[in-house]
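Report on the following structure.
Note that one protein chain is taken out, while the other chains of the complex remain in position.
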Amino acid sequence: MTASQQAPNAERLEDIREIVTEVLEIEPEELGDTDLFIEDHGADSLRAIEILARLEKKYRVEIPQSELPKMVNLTAVYSVLAEHANWQD
Amino acid sequence: MSSQSCAAPLRAVDEVVVDPDGTSAAARKRVTRDDPYLVGHYPDFTIYPGVFQLESVIQTARELIGAPARLVKIRSLRFTAPLLDGDELSIALTLSEDLVAKTLVVKARCTRGDGTAAASMILEFAR
Partner (left out) sequence: MIEHGDIKSILPHRHPVLLVDRVLEVRAGGRIVTVKAVSGSEPCYAGLPDDAPAEAYDFPASLLVESFGQSGALLWLHTMRAGDGVPPGTLIFAQARDCVFEGAARPGDVLRHEVRIETLKPNNVFLTGETYVGDRRIASMGSAMAVIRETDSLSPAPASDPTAAAAAVNSMGETA
């Protein structure tokens, strides 16, 4: 993985958690950082597409659909986003 | 011609069973190309429009809430399988109250005859 290996910015992580849990229709507390969206929270491809679109809209970045398979949990989503948004945490 | 209490594109439920405590209901609808709007959707091939599953849920909800019940919000609405001519649609619906928004919340799941999930939605109606 080429993205930064540094610990995620806590506030950003919580913002992303809020977006993801809104799409998954669960409470933010219910989503562990490494919980798998599909296996642990019953997400399907439509949810994945929606998560990507919402993140693009909020952070004004473009994330190619090809990144979707990597975005399996909150930590991975942060990583992909950091890479495309050029976050220097 | 059967009379209806409010404008509707079609009779979107064939049968509704309301729970005695009035907080849930189950309904059925058989998709038929003979319904007025379906002749145009599409001319060569009948597909029950996703929005008609919404209509089925609204008509089921009216059995619980009362005929003039007005939809004020679609919180979420997902379509996951198409319904074709001859398919059976089953609707399972629960009713609760949002005391903050002062609305009635309807949660519904629609299932196709073969057991495939067809739609799920959370709607709000004016009290």
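Each chain carries a letter (A and B) given by its place in the written order, and its residues are counted from 1.
To be clear about the criterion, a contact is a pair of C-beta atoms (placed from the backbone, for glycine too) under 8 Å apart; a residue touches a chain by one contact, two chains touch by 3 or more.
Nothing here was measured: the structure is a model prediction, and the numbers come from that model.
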| item | value |
| --- | --- |
| Which displayed chains the hidden chain touches across the whole complex | A, B |
| Interface with the undisplayed chain - residues on chain B | 1-9, 36-45, 47, 49-52, 54-55, 58, 68, 70-82, 84, 116-117 |
| Residues in chain A touching the chain absent from view | 44-46, 49-50, 53, 56-57, 65 |
